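This report concerns only the one structure given below.
What you see is the complex with one protein chain gone and the rest in place.
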Amino acid sequence: MSDLDLKRILEGALFASRDPMSIYQLRKLFGNQKVPTEGMLREALTSLADDYQSRAVRLIEVASGFRFQVSDTLTPYLANLTDDKPGKYSRATLETLAMIAYRQPVTRGEIEAVRGVAVNTHIVRTLEERGWITVIGHKEVAGRPALLATTTEFLNDFGLKSLDELPNAGDLIVAPTKDLLDQMGIDSE
Amino acid sequence: MSDLDLKRILEGALFASRDPMSIYQLRKLFGNQKVPTEGMLREALTSLADDYQSRAVRLIEVASGFRFQVSDTLTPYLANLTDDKPGKYSRATLETLAMIAYRQPVTRGEIEAVRGVAVNTHIVRTLEERGWITVIGHKEVAGRPALLATTTEFLNDFGLKSLDELPNAGDLIVAPTKDLLDQMGIDSE
Partner (left out) sequence: MINNVQGELRLAVVEGSPLTQLPEDLYIPPDALEVILDAFEGPLDLLLYLIRRQNLDIIRIDVAEITRQYTQYIGLLEAMRFELAAEYLVMAAMLAEIKSRALLPNPVSTEVDEAEDPRAELIRRLLEYEKVKMSAEALDVIPRVDRDFQIALAKQPDFDVGAAPPQVHISELVLAFSELLARARLSSAHQIEWEALSTRQRMTEVLMKLKEQPELKLSNLFSREEGRAGLVVSFLAILELVREGLCALVQAAPGGQIYIRPVRQDV
C-alpha cells in the first residue's frame, strides 16, 4: 500500500466517524491484512494534518484519538444558521427510545420484534448523537448485535434519578414472577 | 470578503452539517451582511469540489443541496470497523419502493394491481419510517386511498438530484395521467 493510499483511507475513516478514532480503531480498518504499524499511522496522520493546515477543518488529537474539527473561526457564521425552532422526534424515534429505556439492555432485533417494523440506523444514530443512548456491549448470538441502553445524560435530561422513576413503570412492566422470587426464598412483598 | 474566505466558510459549514445544505441555507451563513450571490456561491462550490478531487471525500450536489460524502472506494475499509451489516431490503420492499419512485403518486391498490400480490402494511411502514416515502394526498375514489410518493430524503440518500436521474427514467417513469392530476387539483402542465 502506498503512502497516499494509507493517508486517503485514514482521511475517509476520520470523516465518516462521529467519534474520535484511536490508533487501535484506525488499525482495525485494515482487517487482517497489511495492518500498518503505529509509526506508519502517526506519520500519515501528521502528513494529513499538514494537508489541512490552510483549510476550514483541522485534524486534531484529543484524549480518545483523532478527529476532524471545524475551525472555530467559523463559529460566527455557523451561529447564523441556528435561529430555527427545535424540531420534533418522529413517533418511530420516540418508540425506539421508549423501548430502550424500559427494556434495556436491548438489541435492535428485539425492538423490531415488538414494534413489528425494522428500526432504521438513522433513528439509533439520532438518539446516540443526542447522547441519550449508547452501545454497552454485544449479544453473543449470530451477528453479535449491539446492546443498547440509556445513558446518565438521558436520566439528567428527563430529570430522573434512576430508571425506576420513569412514570407508570410499575404498571407497564411485568415484574419478575412471584414464583421465581419464591424459588429464591425471597419475600415478594 | 476574499474568494478564499468564501470557500473556507462554505467548506466548514458543509462539514459541520449532516444534512445537505441548500443555496438558501448557505446564504444564511452570512447573516445580514455581504451575502454572496447565488452565482458567487456556485462558483466557490465548484472550485471547492475541485480541491477535493483527489481526496477521500467528495463534494456532491443532491436534491436538497450540497454535502461532503466519503468516497465509496473506502466502504470495504469502513466495514472492518463494525460487525453490524447494513440492512438489506427484500425484493417486495424494493419493488414497492420502485413502483412509488417511478409512478408517483400511486395508491397501494395500484401497486398491488401491477405486482399481482398484496402489499404488506409493514413494507409501507418501513419505507415511511425510513423517510423515503410519504402520503401526499388521497385519491378521490371510493375509500379515498392514500397517494404515496417519494421524499426529498429518498433522493438525498440515493445521491440523486431529481427523479429524472433514476436509472432508465426515460423508459420507466410513468407520468401520472392527466385526470389524476386534475382530481388532485394539480396543474398537469
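Each chain carries a letter (A and B) given by its place in the written order, and its residues are counted from 1.
Note that a contact is a pair of C-beta atoms (placed from the backbone, for glycine too) under 8 Å apart; a residue touches a chain by one contact, two chains touch by 3 or more.
Because the structure is predicted, anything quoted here is derived from the model rather than measured.
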{"item": "Interface with the unshown chain - residue positions in chain B", "value": "12, 15-16, 18, 57, 67-72, 75, 78, 86-87, 89, 91-92, 94-95, 97-99, 101-102, 114-118, 156-160, 166-168, 171-172"}
{"item": "Hidden partner chain, residues of chain A it touches", "value": "12, 15-16, 18, 57, 67-72, 74-75, 78-79, 81-82, 84-89, 91, 94-95, 97-99, 101-105, 113-116, 121-122, 130, 136-137, 139-141, 147, 149-150, 158-160, 162-164, 166-169, 172-177, 180-181, 184, 186"}
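Here is the rule we go by: only the chains that are shown with their structure count from here on.
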{"item": "Chain A-chain B separation of Cα centroids, rounded to whole Å", "value": "25"}
{"item": "Complex contacts: residues of chain A adjacent to chain B", "value": "8-9, 11-13, 15-16, 25, 28-31, 55-57, 68, 70-71, 74, 77-78, 80-81, 90, 92, 116-118, 120-123, 138, 143-146"}
